[in-house]
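Of the protein chains in this complex, all but one are displayed in their positions.
Chain nomenclature is as follows: A, B, C and D, assigned in order of appearance, with residue numbering initiated at 1 for each chain independently.
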Amino acid sequence: MRSGIFLAGLFIAALFYPLIFPNLLSIAIYFLLLAGWATSWDILGGWAGQVSLGHAAFVGVGSYALAILAGRYGIAPWWGALAGMALSAALAWVWGLVTFRLRGPYFTLSTIAIAEILRLVAIEEAWLTQGAEGIFIFSLKSPFGFDLFDRQVEYYTALLYLAAVVGLVAWLARGKLGYQMRAVREDENSSQAAGIDPTRIKLIAFMLSGALTALGGAIYGVYLSYLEPHDIFFLPLSVQIALTAIIGGRGTPFGPLAGAFLLVVAAEVFRNAFAEANLLIYGVLIVLVVIFLPRGLIGSWQHRAVRRRYARSARG
Amino acid sequence: TSFTGRFAEFGAQHRAGFEVALAEINANGGVQGRQVELVIEDDTSSQQTALAAAEKLLSRDVPIIMGAYSSSITNPLAQYFTRQEFPFLVFTSSADSITSPGSDWVFRINQPAATYAEILFDVFGILEATESLESIAVVHGNGTFENAVAAAAESLSEARGYELVEIQSYDQGLTDFRPILNRFKAKSPDIVFMVSYSADAVAIMRQVKETGLSAKVFVGAAAGFALPEFLEGAQEVAEYVITATAWTKDVNFEGAGELYAALMEARGKEPTYHAAQAYAGLLTVADALNRAESLDPETIQRALAETDLRTSYGPIRFTDFNGYRNQNPVKMVAEQVQDGAFVTVFTQEGVVNPILCPVPAWESR
Amino acid sequence: METAVALLQNISGGILIGGVYALVGTGLSLIFGVMRVINFAHGEFLAVGMYLALVGHAAFGLEPYLAMLLVAPLGFFVAFSIERLVLSRLVDSPEQSTLLATLGLALILSNALLLLFGAEPKTMYVSYATATVNLGRVTLSIPLLLAGFVATMIILALYLFLTKTEPGRAVRATAENRLGAELVGINTLAVHSVVFGLGSLIAMAAGFVLMPLLFAIPTVGAGFTLKAFVVTVLGGMGSISGAIGGGLVLGLAEVLGASYLSTGYRDAYGLIAFLAVLLLRPEGLFGRTIKRV
Amino acid sequence: MTAPKAKPILEVDRLDLGYGELQVVFEVSLEVARGELVGLVGGNGSGKSTVLRAISGMITPWSGEIGFDGLKVNGLKPHQMTRLGMAHVPMGRQLFPNLTVEENLSLGAYLRRARHNRSRNLERVFELFPDLVSKRRQPAGSLSGGQQQMLAIARALMLDPKMLIMDEPSLGLAPFLVKEAMQVVRRVADMGLPILLVEQNVRQVLLVSDRAYVLENGRLVIDGPSVDLMDNPLVKKAYLGL
Partner (left out) sequence: MHAALEAEGIVVQFGGLVAVNDITLSLDEGEIFGLIGPNGAGKTTLFNALTGYAPMRRGKVSLFGEDITQLPAFVRARLGIGRTFQIERPFEELTVLENVLIPAFLHRARRSDAERVAWDALEQAGIADRAHQPSADLNLARRRRLELAKALSLKPKVLFLDELMAGLNPPALAEMIGFVRTLTKSGLAVLMVEHIMKAVVELCDHVMVLASGERIAEGSPEQVTNDPKVIEAYLGDSDEPGDR
């Protein structure tokens, strides 16, 4: 409850951000998108416990769907985004059906493989994606007269996206599906004994996760306005999405948000402060967080809080 | 530009070029009597960091922005600056799409990718006088740039009547080209046309020898084959390879030799044409700023458009041609590896040094 | 006739490349088998190996294979210390912690290489870089032959170590049950450090043997990490003999796919084989199924 | 016969133990003399396993002292304790399921101190557990629960230990195996090896042990010769279900 109020406050503060920092919008947009992707990733990776290192594929599907539909057929970007989400959900469904027989590290490795294959497809099937040449988003229909290429508009779109994703996850977490996902993560046999169909729950999680990631991908596509397979279907992007969620705290509604904040700010600060050593320091930061906060920023805090609350109630 | 990440190698070259140019400009009294300050941001080889850095630069009231190395990064930057109506000078990225269709705000001093193929096909034309060249096989990386060069080669083969027997792409970082080369060998093409970054270039040539693939002409379009690392790594197998490049120390522009020496000193090792491009880019900017009455974007844009500069990199002026926009029509040069060194063999003015052709078969070297 | 020679040529090329892949996979498999850590920095250790070979070559003018023997202790020490400093603190942490930690290590290593050696590709020139031998009409690259041979020897040595020696048995016991191993007096944390050191050293050795064939750039590792994953999954995670089979399958799949289908999808062939194996035989092509009660 | 005469092999002095911020064992002191079979009993969650874990080095004591064979051993790791001659048969046995029975046993004698006696000990162990002889080439994971328990004890004996500590060796065993396991424990003790035995099955423990301690909510409440405890009304009520 308290965290709900805190979050609403944060959201309102975020509404004023462009007024205070009109020149720091790009980085804020990326933060919002990364947080949104990580939160979406976490539905599958944190709540349902299936660590994916292939989520860049959904960013790709979302952004390419929008770009292709808008560029070639002049279809409005929101329909493009929807199409990307639908396509991603379908992709996740097939992907899940094929790979959910695998457990733990095997599943993770299979996601890398599938995303890599998709990257090669995006490069090789130039008739669809224009291949390595890349694809531009030159003009888009403007909803209500908003110019979608305007950084402010993009900022608010991304903010809405993040708010929606975080809100959805926070709401899910308290309800039936949230608990069913956690049950599946903890122990598939036990969850069957509780009447849960683990495959179905994982599929739902995967499809939701994929579709929401694709929505963020569509916004990202507009923000970049130029897409190229190597950069979009990029293993490091997949890794960063997962990293953000895990550093923040897997399976916590606000962990990915905290993770994105830490990573984006750290990356920017290090980029300016350490010049060529910046990625090295960034790596050190990751290792330190892992060693000292093994459950991630929010996760470790929550873990301790639950115990403290219990210890207090047991004493009192 | 990129100082870390995948493209860090080129960022380092750029830095040398900037240093030399900046020293020169400020030694000559700066711009309109003021010393020039260069603000550099590292894009960490990432599109999104580049965009954030661009916005940051805009907010710092710089008059003009230059960038970046990779076309995949420059493309979104060009889009961004066009929308912001801010002058943007491209000095290395060669994807055609940057200036074709291009925009009023994007200027490029370096050559588009297609010209790499053009100059080489011009060389083939010359060689036709003595040799019959009919078939061509292309191997290229699947990056934006290599792809563009290969596409140009494909259409040029058709336009100029060569039979394209194979065109094969490979994924970056590939180590084993033998399957591709064996395929080529089966078709025995007259020309082997390779488009690769430097690291792959060495591996390809070594494996060409290993598989015993012989052809009358080996050409390496683009970056990989024109770098000093290529000579160092490939050694004797690099012999006879013809490459296209934007600039060498032997080009007949005044001061090229001195520039080479200065860049050499700044980089601490063999400079590449990327360094020269960065140098020329900065000179262009200084020149435009010198002519601009004020620092608002339109004025600078106009000043840029009117650029007519001679540098040791070559002449710089921006025109519209063949669908390009604000593109400096660079004259490329072709070099051939002869006795372990790059020898400039062909420029727009014609053959300057003899071109060795046909390449002897491996057994008889 | 021509096509038969070409096929033989391709198969032998695939086998040799596969030998090197097997070596890369073996190290990863060893680490996973004992520590249950998927080492995302594995390829980076290979890159470290390449640079060590370069340094050895440049500083002492050593043949990479000789340099390997000299520099091996140093490489082992680096990996050993990294395990001590980082991974050993994570033995009781949740599974994703080690995954993250190795990702962090990968970043650290590749950027340390960038700072030390610069970004430009470095090649090593050895006199036999392009030498070949002919077996009938099949041409084989000598550096590749050497690489395949050394890879085989290293794997063999590792196999003998694990099955025939007392410390090897301690390693296997640790892999089976860490607490159980502690209880018979095995210092399992030390075993982890040694195993990580060994596994990474094997990756570095792969870097050494690849150096005359390839080039070093600081970011070369990531691709090899992926290949190592493919190899280990093909062969069965944690199985040394499996890694050999996995390496060969990957080498052949890539070469044959690239030769007879399309080269653009070359990397996809290995990945598709990988997925197929994961789905049809999750224990690996060569793994045994051990069902427990 | 039961009173310790020489200096005890294990001395535990005012031990405080816990997990995270939660203390579960308070000022526990106990000792085991050479040649003695001592029981440690108590209700669920009273902290018995926790005490054993501290002794074998799996957890570090908050305060208090553990002395083994004349040395202060606080904070040593399990493998270090093993090196000193402390063998621990934990709950869940911790065998190497994919290795054969024989390999499991020979790993039991992994340490140098035990290695040269390996074949002699192997004979002794097979004498003690004749059931294992026919299974020596089978993977440990394929044994029945009772056989696995035997193997766990046997592996501990391969170490040539100075002392043995055991956690619930009868858990989950069929009734006749419970008795058999207890008899084995007694036989091992009769060979002169000091044993600290933790068991849920209080009745069985009191039947086989020389002396016993009773732990309740992390504190020692009663101790004394097992025969006396058998008749102690408190023990009768709380632990024997009488």
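By our rule, contacts are C-beta pairs under 8 Å (C-beta built on N, C-alpha and C of every residue); 3 or more make two chains touch, one makes a residue touch a chain.
Keep in mind it's a predicted model, so treat the numbers as computed, not measured.
Undergrad: For the chain that's not shown, point to the residue among D:M182, D:L196, D:A212 or D:L229 touching it.
TA: D:M182
Undergrad: Could you tell which one of D:L173, D:L193, D:A212 or D:L229 touches the chain left off the display?
TA: Residue touching the absent chain, from the options given: D:L173.
Undergrad: Across the whole complex, list the residues on chain A that are touched by the chain not included here.
TA: 174-176, 179-180, 182-183, 185-187, 189-198, 251, 306-307, 309-310, 313-314
Undergrad: To test your reading of the contact rule: which positions on chain D touch the chain that is missing from view?
TA: 19, 22, 42-45, 144-146, 168, 171-180, 182-183, 186-187, 200, 202, 204, 207-208, 238-241
In this text, only the chains that are shown with their structure count from here on.
Undergrad: How many angstrom lie between the CA centroids of chain A and chain D, rounded to a whole number?
TA: For chain A versus chain D, the centre distance works out to 51 Å.
Undergrad: Any idea how many Å lie between the Cα centroids of chain A and chain B?
TA: Centres of chain A and chain B (C-alpha means) sit 37 Å apart.
Undergrad: Please list all residues of chain A that touch 2 or more other chains.
TA: In chain A, the residues touching two or more other chains are 120, 123-124, 276, 279.
Undergrad: Give the residues of chain C that touch two or more other chains, as numbers and ranges in rising order.
TA: Residues 111, 114, 262, 264, 267 of chain C touch two or more partner chains.
Undergrad: In the complex formed with chain A, which residues of chain C make contact?
TA: Within the complex, chain C touches chain A at residues 32, 38, 86, 89-90, 93-97, 99-101, 103-108, 110-112, 114-115, 222, 226, 229-230, 233, 237, 262, 264-265, 267-268, 271-272, 274-275, 278-279, 282.
Undergrad: Quick one: in the complex, what on chain A touches chain B?
TA: Chain A residues touching chain B: 22-27, 30, 120, 123-124, 131-134, 136, 149, 151, 223-226, 228, 230-231, 267-268, 271, 275-276, 278-279.
Undergrad: Once bound in the complex, which stretches of chain B touch chain C?
TA: The touching residues are 4-9, 11-12, 142, 168-171, 173-176, 178-180, 182-183, 186, 198-199, 202-203, 206-207, 209-212, 229, 232-235, 237.
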